[in-house]
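A short worksheet on the structure shown next.
With one protein chain withheld, the remaining protein chains of the complex are depicted in position.
Let's look at chain A:
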Amino acid sequence: MNKKILSSGLIALVVFSLALAACAPAAAPAAEPTKAPEAAAAFAPMKVEAPNCDYGGEFKSIEAVDENTVKFTLCYSDPGFPSKVAFSAFGIQDKDYMDANAGDSVAMSEKPNGTGPYRLVEWKKGDSIIFEANPDYWGEKAKVKNLVFRWSDQSAQRYLELNSGTVDGIDNPAPEDIVKLKEDKNFTVYDRSPMNIFYIGFNNKIAPFDNEKVRQAFAQAIDRKRIVEQYYPEGSTVAENFVPDLFNPGFSKDIKWYSYDKDAAKKLLEDAGFDFNQEIKLSFRNVVRGYLPSPDKVAQELQGQLAEIGVKVKLNEMESATFIDATAAGQEGFYLLGWSADYPDSTNFYDYHFANENNKQFGALFPDIAEPIKAAGKISDTAERQKLYDKVNELLKTHVPMIPVAHGGSATVFKAKVEGAHASPLTNEIFAVMNNGADQLVWMQNGEPASLWCSDETDGETLRGCEAMYDSLLAYKVGGVEVEPSLAEKYTSNADATEYVFNLRKGVKFTNGAALDANDVVSSFAAQWDAKSPNHKGRTGTFEYFGSFFGSFLNAPEKSAE
């Protein structure tokens, strides 16, 4: 009898406390941002400036010239600058809203305030995100009234949902499902043009690869087409240049890599006095990357292909970090490595690899390759740059510091009736241009966004959500990498690409009603650039993309503090 009372009392207590716990978080009141009355007041232009360029970053100053003009002064010339500022991590936020939230990405995700085609209705954490079309959008309004983001890390589940019709589009179908989907008339598969390169690297200081003829022979001994066909998903292409064909300037469409010819390769090796008895070490890490989906298989394939011309290869699987350090320090003679684009400009590929004294992965720099690369990084004329890159690609083929093998692809799948569906090489699909003829478009991706304000995000799953709600100064063409006007109607740069002036679009409104002005741009960039800015908070505080695009932060804390 006593026990019964005790236990029922206990159960009641548990239920009560559960109910309390469930109700508690909902009670937190969200602070309503005050509508900014700034338009009426006189415009006080902002300017953030570095005292000098010794701090190691790209920006010298960011300045609001007038209400609708922003000027960036750079420490060195950068023809890739427009590509960089178009990136989704550099979306523009209302200055007052940012100040009110002290730059906290998590707080700003509660009530996202952007200028984009969609705005947030509700983020059901762990389940879905619902957006609605922004009626005040400055450009062409979104075609479908509601947009829903869902996610699952299981490719089988994404496929299942698409098949049963509960979602309109999915990301990254599994390679084995793609075949079925391509045959099915109800769906359309959109290959995502690859933005990466998988290459086989040589170090020209380590024997036998100090001999250019040996490197040229290896370049002809490897059947790259077979590797791509056998070990890469749909949408991948055989690499002819170091950069994918989307890169213009950068990709030389008339320059093709050596064709596969093992007899010629063997003869070339014999001419070069290659010792066929030696065992060559091929180093790699067994880490799956977009540019190399099955490293151990490809390594064995190469071993087999080289065995056909009598070259003995020993596979050397290394731990990931050790491998990266060893290649960068120039300790590996023959290795598998790749590169994924951070921003769609050729400088991101060529400069880091072939014109960078600190990078010893290919041994000593080839001065005749490094020189045109450096020259191309200092001019903004497209045709002139292309000429220099043509020269680079020709010389890469002669010197063979690496063998370009593949650009690894992926895909999206949409119901066939979805108009305007596409896959973006930068993984920022734009849903505003899609129309499925209903008032709701459901998209299923791999993971849940980490936040809904992306200045401090790196994950593509997160950035895609921000693309729908925010705009950057410039934008990438839908499904492409070319830069288009966005919040800035036009921009001009000086001859040596160290000064950029952006003219902002007029009449753009944020979700909270504030009008866009030049100070919003300055403050959005300054929040990332200036480590002492009160808004330099983000989500983790690392601002990784800013660092990799523009170098050091202004007022960065001393390194020794780590």
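Following the convention adopted for this analysis, contacts are C-beta pairs under 8 Å (C-beta built on N, C-alpha and C of every residue); 3 or more make two chains touch, one makes a residue touch a chain; residues count from 1.
Definition applied: contacts and distances are computed from a predicted model.
Trainee: Refer to UniProt and select, among "Bifunctional protein PyrR", "Diguanylate cyclase", "cytochrome-c oxidase" or "Iron chelate uptake ABC transporter family permease subunit", the name of the complex member that is left out.
Mentor: "Diguanylate cyclase"
Trainee: In the whole complex, not just what's shown, which of A:T166, A:Q230 or A:T382 touches the removed chain?
Mentor: Among A:T166, A:Q230 or A:T382, only A:Q230 touches the chain that is not shown.
Trainee: Looking at A:N146, A:N211, A:Q300 or A:T458, which residue reaches the missing chain?
Mentor: Considering the complete complex, A:Q300 is the one touching the chain left out.
Trainee: In the complete complex, which positions of chain A touch the hidden chain?
Mentor: 176, 223, 226, 230-231, 286, 294, 296-297, 299-301, 303-305, 307, 314-315, 317
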